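Note that one protein chain of the assembly has been removed; the remaining protein chains are unaltered in position.
Chains here go by letter, A, B and C, matching the order in which they are written, and residues are numbered from 1 within each.
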Amino acid sequence: MTNTTYPEISIQTADFSLADEVALLERNNAIDGAVVTFTGRVRNKNEGKEVTSLTLEHYPGMTEKSLVTIIKQAKERWRIGRVKVIHRVGELFIGDQIVFVGVTSKHRQDAFAANEFIMDYLKVQAPFWKKEACQSGVNWLDAKSSDKNKAAKW
Amino acid sequence: MTNTTYPEISIQTADFSLADEVALLERNNAIDGAVVTFTGRVRNKNEGKEVTSLTLEHYPGMTEKSLVTIIKQAKERWRIGRVKVIHRVGELFIGDQIVFVGVTSKHRQDAFAANEFIMDYLKVQAPFWKKEACQSGVNWLDAKSSDKNKAAKW
Amino acid sequence: MIKVVFFAALREQLNCSQLSLNSENLVTVADLKKQLASKDEKWQKVFANNTLLSAVNHDMVSSEQTIKSGDEVAFFPPVTGG
Partner (left out) sequence: MIKVVFFAALREQLNCSQLSLNSENLVTVADLKKQLASKDEKWQKVFANNTLLSAVNHDMVSSEQTIKSGDEVAFFPPVTGG
């Protein structure tokens, strides 16, 4: 699943294994004592409505460029070791994994901060769009101003 | 491995599986879209010295009480779903998992904050002690003032 | 020539994912938006939305960004991934 040009990121339709990804982050990496992971999944409700599925669209090429830039910024700001970002596209159902961010570091504070920073920036800068299907029909999700405010705080 | 009196915590000598723990946090839990995990592992170096192993001692009874209190505080401060804290005791070697904290929430910010809070408080309040073996001998680790300061910031 | 691409709700509203334009008379992204908006009422309405984002060659830009022949310009709604 790994993008050979950008080994730290992967945009894929297939599911991923948290255990496999963490094993890769930890392999031959005894200098890093901390591993922080974030996994985002399809929730059964969004703003009060019952969701049946999500369809993720993205902008190939720009997606990779934006994620690589976000990871580069995180590495400039914190002392982190390895990073992996996976984002799925296509149709996803309740409970399905959407996104994974894994960060290792010598000391835990860096991995926590860098992981949350990557997610916050991904949310406002990476060109992905969610279309939600619920009983009342299908609609594109609106961006949340809270996400914009959260990214601006870093 | 789960403590039946306190299902959210486990003090154990055995290793744990990140995948199994996350699966338990996610099972029948489609209301929470965010899962944040922290895993702490034995590093090969500590303050410049080559480490060969760590031995973890704890205060049975008080350990459980302190972890339950920390989790309770986290639940009062953030809107989180499920929590699991595992801490190993006994002798551990390079790369071995020491501690796991997993938190789910509807929105990612709560899971990130609660997870880091639990780790920061565990570091200064839960009665665990590390004895480090390196080529020059065996010694008990000193507490870090940075950990004390980090916990005080919450 | 300039390649213009559209994504998500925008692509559906315009019923168009991609087009090519002669780059003469286009200095900035704002010029391009103006020209696209002049196509018809539907395009005018879509480009009146001031939350629209723009990217040139895969970098997010403001409307003042200059463009030249060979560029790929994208228009899309605020992103909602993660």
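Note that in this section a residue touches a chain if its C-beta (ideal position, glycine included) is under 8 Å from a C-beta of that chain, and two chains touch if they have at least 3 such contacts.
Keep in mind the model is a prediction, meaning the values are calculated, not measured.
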Missing chain: touched chains present in the view: B
Full-complex contact with the absent chain, from B:I9, B:A34, B:I80 or B:V99: B:V99
Given B:L56, B:I71 or B:A114, the one touching the chain that is not displayed: B:L56
Identified contact with the non-displayed chain, of B:V36, B:V103 or B:M119: B:M119
Interface with the undisplayed chain - residues on chain B: 40, 56-59, 61-62, 65-66, 87, 98-99, 119, 122-131, 140-143
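By definition in this document, only the chains that are shown with their structure count from here on.
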Chain closest to the assembly centre - both centres taken as Cα means: A
Distance between chain centroids, defined by C-alpha means - chain A, chain C (Å): 26
Averaged-CA centre spacing for the pair chain B and chain A, given as whole angstrom: 23
Mean-CA-position distance for chain C and chain B (Å): 49
For chain C, residues contacting two or more additional chains: none
Chain A, residues touching no fewer than two other chains: 40, 119
